[in-house]
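One protein chain is absent from this view; the other protein chains keep their places.
Here is subunit A:
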Amino acid sequence: MGEILKSLKAAIWFMFLTFPIMVIKVNPIEDTVVWRWMNMAYIGVGVFFLSFLWRFMLARRNQGKKAEESGKARMPIGQRIAEEPKIKYPAIALVGAFALTIPFWADMYNTNIMTNVLIYVMLGLGLNIVVGLAGLLDLGYVAFYAVGAYSYALLNHHFGANFWVVLPMAGFLGAAFGVALGFPVLRLRGDYLAIVTLGFGEIIRLVLENWNEFSMGPSGIANIDRPPFFGIKMDLFQKTDFMYYVVLALAILTIIAVTRLKNSRIGRAWIALREDEIACQAMGVDRTKTKLMAFALGATWASMAGVVFAAKSTFINPPSFSFWESVLILVIVVMGGMGSVVGVILGASIIVLLPEYFREFSEYRMILFGGAMVLMMVFRPTGIVTAMRQKYTIHK
């Protein structure tokens, strides 16, 4: 009963607050004032329901916490799927089958979107190494994405370099850039690190935008070749489908690599370094090497994703690598669940697919993102899927 009263109060309060903008409408041409009383009613009812829902969810959350403390909490659905082998393997098979068959039943538009999702999965997983595991907040991650994209675009444009040759090269180049960024920021942590990496990302973008002789400036590079397949000639549809499979293969490679890393000694060293640097040093973990490795590995995946992006869109220019892009990737990681592979895949799908399919709401995208992030922080601060690692045991 008290809850209803509280929600009622909130509704009345909102009706009062929004009265001037929602109800009164002045028509300056005819010098009349239109009173839109219906709007007030809508707001009242809407706020009442939302407020009630909010309270209900909060109460549920608290109940969940109590249940957790007493040890009889039900695992969240995401966790159950990921942990129980009975559900886990069929789920993987289902998702795998879905992913493999997309080009057969989806049109080109949708295949393209799914390719995008996979590129973001790669980016998200790469950033997950840096942010989720090593705990280094990198806001300039998109710089490495740009390095990969531009290295392929330029090599292809000037020398006609092959996609398959550039892909590993760009990986190494990305790692080199990762080390180059990592070196000066080794001593920084938290906010300071975030600011420096943000600056780094912007520097790369500005260089690309202004150094016309090198990167052709804001006009970008066009007519980049798609990946060839043993010299077979393909029409546009086949090319799109082939591109999809290339990205799928790379994404799967990324997933395997990141999972292996996460459960390896170096993965544990990253987590340990995040938790206690002094203890790590006392155990003989080389702080410099370990951190640089995180930066380099993260950058490698971003750079390879960049190559794929350039090959897929056949045209790149600096605005594709703005700060917003870094934020987007970070949102994928945070929303999906820091350190969790499944979470990042889910996060990437949501972040890429929702704006695609709800284009009508594109003007409200920022509001929805903000709202979603706030809700996430309140109800699931560890992300959609909480990270978990294989319990490590030493075998005989």
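Assorted remarks:
FYI, a residue touches a chain if its C-beta (ideal position, glycine included) is under 8 Å from a C-beta of that chain, and two chains touch if they have at least 3 such contacts; residues count from 1.
Throughout what follows, contacts and distances are computed from a predicted model.
A single chain of the complex does not appear, and UniProt lists its protein name as "Amino acid/amide ABC transporter ATP-binding protein 2, HAAT family", one of "Glycine cleavage system H protein", "Amino acid/amide ABC transporter ATP-binding protein 2, HAAT family", "Na(+)-translocating NADH-quinone reductase subunit E" or "CoA-transferase".
Here one chain is not drawn; of A:269, A:293 or A:384, the residue touching it is A:269. Touch with the chain that is not drawn comes from one residue among A:57, A:279 or A:375, which is A:279.
In the full complex, subunit A contacts the hidden chain through residues 265, 268-269, 271-272, 275-276, 278-286, 288, 391-394, 396.
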